[in-house]
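A single protein chain has been removed from this complex, and every other one stays in its place.
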Amino acid sequence: MVCFTADLGQGDEVEEARVKALNTGAVAAYALDLREEFVRDYVFPMFRSSALYEGYYLLGTSIARPLIAKKMVEIAQKEGAVAVSHGATGKGNDQVRFEMTAYALKPDIVTVAPWRDWEFQGRADLEAFAREHGIPVPTTKKDPWSTDANMLHISYEGGVLEDPWAEPPAHMFKLTVSPEEAPNEAEYVEVEFLNGDPVAIDGEKLSPAALLTKANEIGGRHGIGRIDLVENRFVGMKSRGVYETPGGTLLYHARRAVESLTLDREVLHQRDALGPKYAELVYNGFWFAPEREALQVYIDHVAQSVTGTARLKLYKGNCTVVGRKAPQSLYDKDLVSFEAGGDYNQHDAGAFIKLNALRMRVQARVAAKAEASREVESV
Amino acid sequence: MVCFTADLGQGDEVEEARVKALNTGAVAAYALDLREEFVRDYVFPMFRSSALYEGYYLLGTSIARPLIAKKMVEIAQKEGAVAVSHGATGKGNDQVRFEMTAYALKPDIVTVAPWRDWEFQGRADLEAFAREHGIPVPTTKKDPWSTDANMLHISYEGGVLEDPWAEPPAHMFKLTVSPEEAPNEAEYVEVEFLNGDPVAIDGEKLSPAALLTKANEIGGRHGIGRIDLVENRFVGMKSRGVYETPGGTLLYHARRAVESLTLDREVLHQRDALGPKYAELVYNGFWFAPEREALQVYIDHVAQSVTGTARLKLYKGNCTVVGRKAPQSLYDKDLVSFEAGGDYNQHDAGAFIKLNALRMRVQARVAAKAEASREVESV
Amino acid sequence: MVCFTADLGQGDEVEEARVKALNTGAVAAYALDLREEFVRDYVFPMFRSSALYEGYYLLGTSIARPLIAKKMVEIAQKEGAVAVSHGATGKGNDQVRFEMTAYALKPDIVTVAPWRDWEFQGRADLEAFAREHGIPVPTTKKDPWSTDANMLHISYEGGVLEDPWAEPPAHMFKLTVSPEEAPNEAEYVEVEFLNGDPVAIDGEKLSPAALLTKANEIGGRHGIGRIDLVENRFVGMKSRGVYETPGGTLLYHARRAVESLTLDREVLHQRDALGPKYAELVYNGFWFAPEREALQVYIDHVAQSVTGTARLKLYKGNCTVVGRKAPQSLYDKDLVSFEAGGDYNQHDAGAFIKLNALRMRVQARVAAKAEASREVESV
Partner (left out) sequence: MVCFTADLGQGDEVEEARVKALNTGAVAAYALDLREEFVRDYVFPMFRSSALYEGYYLLGTSIARPLIAKKMVEIAQKEGAVAVSHGATGKGNDQVRFEMTAYALKPDIVTVAPWRDWEFQGRADLEAFAREHGIPVPTTKKDPWSTDANMLHISYEGGVLEDPWAEPPAHMFKLTVSPEEAPNEAEYVEVEFLNGDPVAIDGEKLSPAALLTKANEIGGRHGIGRIDLVENRFVGMKSRGVYETPGGTLLYHARRAVESLTLDREVLHQRDALGPKYAELVYNGFWFAPEREALQVYIDHVAQSVTGTARLKLYKGNCTVVGRKAPQSLYDKDLVSFEAGGDYNQHDAGAFIKLNALRMRVQARVAAKAEASREVESV
């Protein structure tokens, strides 16, 4: 048995897992620091889509799984392993995301999912099995919910959250203070984008992982980015998830602000119509599928022109865009001014409307004529 | 000349406009209370789509124009008028929305847009014309921006807002307090939906207009629903708009929460992919176009099952869903529980994944084989 | 054991199946004539979409499965059966279509698919099992391919067709003559539609099933509607299918011709963009899924205005539209004439173009300015 733990910024548990693996019989245990790769090659490309899953979810868990599975497959190949295994349950999305990636990258891989495929009847069985085989199980009282953490977010589900009418416990959150506890003074922050990706906060150039870390700190201290959602899993059921994504939320609004100056109208509308599909593919575990890759090519092309700066006001849970600028802004104050002049002849507008309305006028005339002839007939 | 003013809840100016019309030569002046019709037949049907224009805008001005134009055409027909006229500029969306509606409903109508079609060179010329013809012009110092108000929102644009980097002035807003000024205590509110529309707030059944009014009061006192946006106009330029939509924002999140329990996954994803197009049609003034009507039929069908209650926490600008319930909820706690049991056999999941991955495995095998044969060739 | 055979117009084998069932131990054997229901409630609603699967396939097998499965479930309920069974293989789409329908209509149903779930290793095993259990197996030499027949089409797959480079054998086809054998004289046929469905051929009003039968005869004798396709199955592999759908092909082109006069441009384009999704849902077996039903509501609304007549020329495999007319045609000869006049002022067109081009002009100016400043910098 070879063990692999991915360091995606979730904290102490990475090293703990490595040690535990060696103590319980692993012949080798990998703990790879994937933080930069995670943000640069997974989070940021996904963010270029400005897509949300089911209107809200920033896909913090979904986007981590393909990278973890990719590394797992690479280690399996290096170590000559015949199979890969993961600890996801048989009811969630993660099993799909792990195994789909594994199959796509190494089609002859064997996957083992003990919690799903073996004869456990829930968590109690699992813990009994662990004790029986000398695998240490944390004795501290467990939180009455399940979490997944990485640099982009922490998710919470299960336990007390399974009642979708119940408010999440206040003490559950870790990355953000509550809006109530956030400072009474607003903070302004400027995020700079270059060719589609954020590159600086308040003028400080940062690597992808450093930038996301800083965005988390800033957003977190102002209570930004908590989301409470009932969502649809790929395996067919609805589940309730609560998320905190402080930096991701901040970057989402900053990006949309810069996009609003730099993206063409029709490009923006078309891309946003593809957003639900793109988000669905990421959520369902199809990161390495050809249809996600094809959409990514489109999204990356569109994102190329997203260069500029957004100014955000953060205050007690609110993340409000209050300014945006771009060196190649398509916003033209002269065009939009109430005064005449600029490169737009407003006398053209009446004609523009008439041609746009032509098909509706024809239809209305045809309908009126049909109506009239029906009335004649009925006389 | 016959004058028509639509009362959509914008306040005193309705009656002022009627009186001013009669004083300046109108042979008749209509001021119609359209508040219930506006919310019931325009705002609520649009809300059923859960669509936003360009990610944020709740379409408060856009949705009012078709109703105003429809009534204008009806009055024109009743009064035997040969033409209709409006005061929109030649650079904005409203001219399109008014005239498109007029043409669609009465294809032989003549439209007159003095500000666009006559020889005014901006606002100063217009005011000179008014003084010359004895039309009273407000002598109070004008706000350095332009607004449009109705029950759903107030919009602000132009003047000091034309610099997209400049933060909107704090004293501009009317429907909402700022998050800073909002109460220090959170308020919880429950919104009940029946077959797609909100029908009660905190247990009180309300007519559409009364419900929106109450939602505005609640949202407004907690600073909910301010949006600052650079958006794309249908006539081709980008413009900066600032909006406050307190009740609409509250209802938007409440609806999505009830939808999350009651809409099927695939239906939700499909509908959301059509959202940008639907919002574009409303924004561009195509309310009475057959393509908007066809999408509405779809949206109305989907909305039929949206029955349930959302619980929201309002606090200093935040409008957070904290609970949702529905008599026919598709959420099934037993399915999602970490424990085994319920109507789901998790042993099925591995097979489900394998079939989903099949096409990717085939592709990976074919690619590997091609790679191998290229390597052989290059030896 | 209760046996059920659906008569969808496939011919003698219906009664044969019923008798065989009783001879081999069935306590009851149903053979229901579903021809009118099939065409009226399944084929025609699907045709309203004008959708094709993967550009060509008219979904002749796909659309029959939900009806068969629905009846099977109804009989199971009536007879108190605890499970339903079908003879589809474990590699195709039909198992999905049958079982998906059964689960959707009766969620507690048990499904049995012997060919898939039992221990047969292919067709030879299956025939051995049949002989062993006294189930008569046709002794006539089998065709080296597999077929499925109903009123809408016959499909051919497997055997000699598994090589996608090999041309289908000429003697395989049953519903159509080859173009070579078709008459040397063209035949003209007129198809009349009323509110979205075909109702008459050459002036003769016919029931749905009678109309499709007649369309098959006419199309079949002129060699219309043979298709040879490699298609993508829902279970993940590509397969080769050959189809003959004479009447369906004829009705497809006739419908599109009437649509071309009666559907609004934007409605047509929007509906056609949804076509691949709709066809995918039908193909994959999601007929009774809420997302198909929601799209159907949209499609049915759009189809309401499809009333008119198409004139087709049939000649040796060609089915060419040569004329179309409609009582409420949106085609207006005066608008389109090269001569001036009609309800269209061509002076409006220049302005229409200018506003449509505005965003591109702005973008070109911005790009040129950026280019110029880069050149200055590099000096």
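Should a chain be cited, it is by its letter among A, B and C, assigned in written order, with residues numbered from 1 in that chain.
The rule we apply is simple: a residue touches a chain if its C-beta (ideal position, glycine included) is under 8 Å from a C-beta of that chain, and two chains touch if they have at least 3 such contacts.
None of these values were measured; they are calculated from a predicted model.
S.K.: Which listed residue, C:Ala104, C:Leu212 or C:Leu295, touches the chain dropped from view?
M.R.: In the full complex, the listed residue that touches the missing chain is C:Ala104.
S.K.: Would you mind spotting which of B:Gly80, B:Pro138, B:Gly203 or B:Pro327 touches the chain that isn't drawn?
M.R.: Once the missing chain is taken into account, the touching residue is B:Pro327.
S.K.: Decide which residue listed in A:Glu181, A:Asp202 or A:Glu266 touches the omitted chain of the complex.
M.R.: Of all options in A:Glu181, A:Asp202 or A:Glu266, contact with the hidden chain holds for A:Glu266.
S.K.: Which residue numbers on subunit A touch the omitted chain?
M.R.: Where subunit A meets the chain not shown: residues 107, 232, 235-237, 264, 266-267, 270-271, 277, 289-291, 294-295, 297-298, 301-302, 343, 355-359, 362.
S.K.: May I ask you to list the residues on subunit B that touch the chain which is not drawn?
M.R.: Residues 264-266, 327-330, 332, 335, 343-345, 347-352, 354-356, 358-359, 361-363, 365-367, 370 of subunit B touch the chain that is not shown.
S.K.: Under the stated touch rule, tell me which residues of subunit C contact the chain that is not displayed.
M.R.: Those residues of subunit C that touch the unshown chain are 50, 54-56, 89-91, 95-96, 99-100, 103-107, 111, 113, 116-117, 120-123, 146, 158, 162-168, 179-180, 186, 226, 228-233, 235-240, 256-257, 260-261, 265, 268-269, 272-277, 280, 288-290, 311, 313, 315-318, 320-325, 329-333, 335-341, 344, 346-347, 349-350, 352-354, 356-357, 360-365, 368.
Methods note: only the chains that are shown with their structure count from here on.
S.K.: How big is the gap, in whole Å, between where the Cα atoms of subunit A centre and where those of subunit B centre?
M.R.: 25
S.K.: For subunit A and subunit C, what's the span in angstrom between their mean Cα positions?
M.R.: It comes to 37 Å between the two C-alpha centres.
S.K.: Out of subunit B, which residues touch more than one other chain, so two or more?
M.R.: 107, 232, 235-237, 277, 289-290, 356-357, 362
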